[in-house]
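I have a structure I would like to understand better, so I am pasting it below and will then ask my questions one at a time.
The other protein chains are all here in position, but one chain of the complex has been omitted.
To keep things simple, chains are lettered A, B and C as they appear, and every chain counts its residues starting from 1.
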Amino acid sequence: MESTTQNLFELAVTINGTRYERKVEPRMLLSDFLRHELDLTGTHVGCEHGVCGACSVLMDGRPVRSCLMFAVQVNGHEIVTVEGLGTIDNLHPVQKSFQEAHGLQCGFCTPGILTTVVAFLETNPNPSDEEIREALSGNLCRCTGYQHIVDAVRLAAEKMKEK
Amino acid sequence: MKIEGEYIFDGPREAVWKLVRDPEVLMKCLPGTQTVNKISDTEFTGEVTVRIGPFSGAFAGRVIVSDEVPPQSCTLTVEGTGKIGFLKGVGSIAMTELEGGKTLMKYGGEAQIGGKVASVGQRLFDSVSKSMAKQGLDTLNEILKSSNA
Amino acid sequence: MKPAPFEYHAPTTVEQALSVLAEHGYDAKVLAGGQSLIPMMNFRLAQPAVLVDMNNIPDLAFIKAGDDGLRIGAMTRHYQVETSSIAAERAPLIHATMPKIAYPQVRTRGTFGGSISHADPAAELPTLTTALDGKFRLVSLRGERWIPASEFFLGLFTTSLEPDEILVEASIPPPPPHTGWSLQEVARRPHDFALVGVTAVLTLDANGRCENARLVFLSVGDRPMVAERAADLLKGQEITSEAIRAAAELASAEEIDPSSDIHATVDFRRHLANVLCQRAIEQAVQRAKENKE
Partner (left out) sequence: MEKKLIGKRIMRNEDPRLLTGQAQFVDDVNLPGMLHAAFLRSEYAHARLVRLDVSKARQHPGVVAVFTAEDMGKDWFPGPPLVSPPPTVEDVVFHSRRQVPLVKDKIRHAGEAVAVVIAENRYIAEDAAELIEAEYESLPVIMNIEKALEADSPLVHDDLDSNLAAQLSQKKGDYEVARKAADVVIRRRILIERGAAAAMENRGVVAQWDAKGQALTVWDTTQAPIPIRNGLASRLGLSESQVRVIAPYIGGGFGPKIMMFYPEEMLIPWLAMKLNRPVKWIEDRRENFYATTQERGQVHDVEIALTRDGKVLGLKDDFLHDTGAYDPYGLTIPINTQCHAMGGYDIKNFTSEFKVVFTNKIIVTPVRGAGRPQGIFVIERMMDAAAKELGIDPVELRKRNLIQPDAFPYEHGIIDQAFAPLILDSGNYPAVLQKTLDAIGYEKFIKDEQPRLRKEGKHVGIAVAPFIETTGIGPYEGARVTVEASGKVNVATGIGTQGQGHFTSFAQIVAEQVGVKVTDVRIVTGDTAEFHWGTGTFASRGAVVAGSAMHAASSMVRKKIFTLASKILETPEEELELEDGVVRIADMPQRSISLGELALLANPLRGAVEPGTEPGLESTAYYGPRYGPTAFGAHAMILEIDPDTMMVKIRRYVVTEDCGTVLNPLILEGQVHGGVSMGIGNSFYEQLHYDENGQLLNASFADYLLVGATEMPHIEVHHVETLSPLNELGAKGAGEAGAIPVPALFAQAVENALHDQSVEVMEMPLSPNRLFELAKS
């Protein structure tokens, strides 16, 4: 990104297992860095003030809002985005469950939900529906009314136990 | 948005009036005033930078004094415009003497806030206006006390 | 919605951070978790010229059980407190409140010291630390000082931190025996800023009378609102439902200063303060009775 107002900072980060080195403006949001610098456009931007959760990614295994971090802040850290979970031919169990339970419609909020849920199920492999809804409290979805998302998370928990 | 309240000054009404009537002093009482220019006896403009915690905004401000009834009441028109929005307010103040050389000021008015700050900061309007009014009046009282001393 | 330009500093020691602050004063802003600051920067309502990022200072993230109570480093993340057994044991009120703060993603980044320094009157931690008689360690190149929570919060987003100072840790004293606590909140949605919240911390004496009481409200003033007179009504008393009602009445009528916004009027906030205060006292008493040690 061209910058005429600020000096650039060196940044080295591992994203979905690949190491990237870039120079960025300190004000560049992590969400923009992922989407527009690295073309990892699976991470979506819905509000840029930390409420909708569409931009959630995993930083060192925990979910964060990529719109509430500057790219420079992930220097030396590990990031996982939706592109890092599974592939079309080899879906992550959570992704598979979302397809089976119809846990998405327009799919815009989905990447942020998937990353959040993957981290959640690692800390809580046997969640109750109430715990699932709590875990989703930081992700807004306008299409599904959340019910099929809750079903999908429950299903994913079962799948991951089987594994 | 309605703004109203009262304040007790540690000084006689005439002294308070002199300060209130001096827009330069008034501008100083707006927290964060940088510069003041006199346009006329009743109109002053200036640069104000409002800071509330992490929030900050530079405003081009204007104060106009009207309907004076010395030394008891007048109307103040305040305007501020800046990158984060604008503020327009018209308020009246009325002062009565209390025993012990103190002065009671009652103030009330309507403020209109617009732009970015209005669209995302509404939760804070009331508290901000309260705290800014308090800061301003405290400052005025300090000036008053020092001028008495 | 993109932030305005700023000069970025990423110190690795507190000293480095302090010298940047000392140099830039009001123009510099400390970036902790950024979960309140960065949204405001994205809206461009906050445009700090200089940003001092504390996230590369590992020494500031810790949870320790000291003899004077629980010590929490300023850069300790909310989720770390949420999942800390030491915190659960030494400051159950704080530990139990953590899941109520914002959302999982925010708790990954949000910090204990950041939330306190931000001093949002609707936030939980300022109220809890005040109710628990916590104190904070502030440092600057000029030296360091401890300040009680009750004196730290001065107004809306305003604390006794000087522009060149940083809050580096909080200390929460151990609760005396027979102490019970409660945080009661009402929010539009569970994880929104509460319309009103109140914390009650009560200590009972041997014969079940109230030895000590703290009632602190959030979202009904420009800072955590301490209802001292209401608490005094309870002290030395047997805590009957009359006593509870009287205390809640007094607190909600005279010891808070609520504002109206689009979600709640002053009237409704006073009403909620009254209702929640009664519930908080009742639950705190209950816990105090259970809490034998």
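What we mean here is this: contacts are C-beta pairs under 8 Å (C-beta built on N, C-alpha and C of every residue); 3 or more make two chains touch, one makes a residue touch a chain.
For clarity, every value in this text was computed on a predicted model and none was experimentally measured.
With respect to the full assembly, the chain omitted from this view is in touch with A, B, C. Only one residue in the set A:Leu30, A:Val45 or A:Ala119 touches the chain that does not appear here, and it is A:Val45. Remark: the omitted chain is touched by one listed residue; of C:Phe43, C:Phe136, C:Phe152 or C:Phe217 this is C:Phe43.
Taking the complete complex into account, A:Leu85 is the one of A:Leu58, A:Leu85, A:Ala119 or A:Ala157 that touches the chain left out. Interface residues of subunit C with the unshown chain, by the touch rule above, are 1-5, 39, 43-44, 186, 188-192, 195, 262-265, 267-268, 271-272, 275-276. For subunit A, the residues touching the absent chain in the complete assembly are 1-2, 4-5, 25, 27-28, 32, 35-36, 39-49, 51-52, 54, 81-83, 85-88, 91, 95, 98-100, 102, 104-111, 114, 129, 132-134, 136-137, 139-150. The set of subunit B residues touching the chain not shown comprises 1, 83, 85-86, 112-116, 118-120, 122-123.
Simple rule for what comes next: only the chains that are shown with their structure count from here on.
Mean C-alpha positions place subunit A and subunit B at a centre distance of 48 Å.
Look at where the CA atoms of subunit A average out and do the same for subunit C: the two points lie 29 Å apart.
Of all residues in subunit A, those that touch two or more other chains are 49.
Among all residues of subunit C, those that touch two or more other chains are 43.
Residues 51-57, 83-84, 116-117, 120-128, 130-131 of subunit B touch subunit C in their complex.
Residues 5-6, 9, 25-27, 29, 32, 48-50, 53, 56, 59, 62-65, 67-70, 72-73, 116, 119-120, 134-135, 137-139 of subunit A are the ones that touch subunit C when the two sit in their complex. Across the complex, subunit B is touched by residues 26, 29, 36-37, 40, 43-48, 118-119, 121-122, 155-158, 193, 221-222, 257, 259-263 of subunit C.
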